[in-house]
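Handing you a structure now.
After this line comes chain A, so read on.
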Amino acid sequence: MSKKTVLMKGNEALAEAALIAGCRHYFAYPITPQNEIPAYMAKRMPELGGVFLQAESELAAINMVMGAAAGGARTMTSSSSPGMALKQEGISYISGAELPCVLVNVMRGGPGLGGIAGAQGDYFQATRGGGNGDYRNIVLAPGNAQELADFTVDAFDLADEYRIPVMILADGFLGQMSEAVVLPEPTGKTFEKDWALTGAKDRNKRLVASLRLAEGSLEAHNLHLQKKYDSITQALRRFETYKTDDADYVLVAYGTSARISRQAVDRLREAGVKAGLFRPTSLWPFPDKELHELARKAKRILTVEMSLGQMVEDVRLAVEGRCPVEFHGRAGGALPALDDVIETVMRFEREEVTHVHAS
Partner candidate 1 sequence: MKRGIPRIDAERCKGCGLCISVCPKTILSRSEDVNSQGAYYAFCHDENSCIGCNACALMCPDAAIEVHAPEEVA
Partner candidate 2 sequence: MYMRPESLENVRTHYCAGCGHGIIHKLLAECLDELEIRQNTILVAPVGCAVLAYKYINVDGLEAAHGRAPAVATGLKRARPENIVISYQGDGDLLAIGAGETLHTANRGENLTVIFVNNAIYGMTGGQMAPTTLEGQKTLTSPYGRNAAEVGFPIRACEMLDTLEAPAYIERTSVHNPGAVRKTKKAIRKALEYQISGAGYSFVEVLSMCPTNWGVDPVTGASWVKDAMIPWFPLKKFRDRPAENAEKEAS
């Protein structure tokens, strides 16, 4: 099959990729800036014999996902920040019951109703989990429309492989931007779901639940989950580096912030400053070891976010004091300005020079 390049909005590329991955059950509630996804699904699902259902609430949508996942379906919901906040209860239950599903958060500014422009203020919510209990979700961070599509196809496989919710953490700018996309191919991977509820015909009954009352059983379940999370942490730390080999200054950013940071790296290099970009593409698990290695050689790290400092905590945990970790962020739907990022690194360079001269 010849690969065709199409011009698509990020949100639509993601939606089409979900269909390519075999998602035939999609439940969602309208919220900006991800409305292209439900609109796309509403049109395409009937053509494919799938189910698009506009739920009465975010709570209902995530719980419909839980029901469909329990039945063995590849299922997805999408929302944006305040809507994701509402889904947290369901995400906790789904995590406790170890059901696979794909969650999409096209982030906007907060807190509260906030605004509708893209932001990255839900890093904590996504990577720490906004629901109750000890659980983790895989969180993938695409940086363009192509990755919105590719990561989504991958997300369905990861969800099935590990029986875990996989979140695509995008932002309003990525979702709304039109870019050239080569639509991915289906991976063809299949997963046996010997836990799915299909009716107890010629077998013992199955139960999908998160309640564990027998003494010790809940701790045992938590330990089991932790073991799974540990193995994911080993296998899935994902990132991309750009000109980091000899970098004195390593910018760390994901999503839209990373696009700006990459430009900053190019401009800094033109000015003779050795800058590089470390872009995590999985936020949980966070690529901490790899960043730690870079920090051993770097003079400083600059974390750039569309928030007032969330991922920077993971960066500091990864760097473990190997070099100073600085932060530059804008919040509430504002974008980090390219010149500000460049100037911040230029200031580091001036300070380092002063520091060397003084010592």
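The rule is short, and it goes like this: a contact is a pair of C-beta atoms (placed from the backbone, for glycine too) under 8 Å apart; a residue touches a chain by one contact, two chains touch by 3 or more; residues count from 1.
On how the list was made: all candidates are chains of the complex that A comes from, given by their letters.
Predicted model, so just to flag it, every value in this text is computed and none were measured.
Peer 1: Quickly now, which of 1 or 2 touches chain A in the complex? Give its number.
Peer 2: In this complex, the candidate that touches chain A is number 2.
Peer 1: Touching candidate 2 in the complex: which residues of chain A?
Peer 2: These residues of chain A touch candidate 2: 25, 27, 51, 53, 55-57, 59-61, 63-73, 75, 89-90, 93, 97, 197-202, 205-211.
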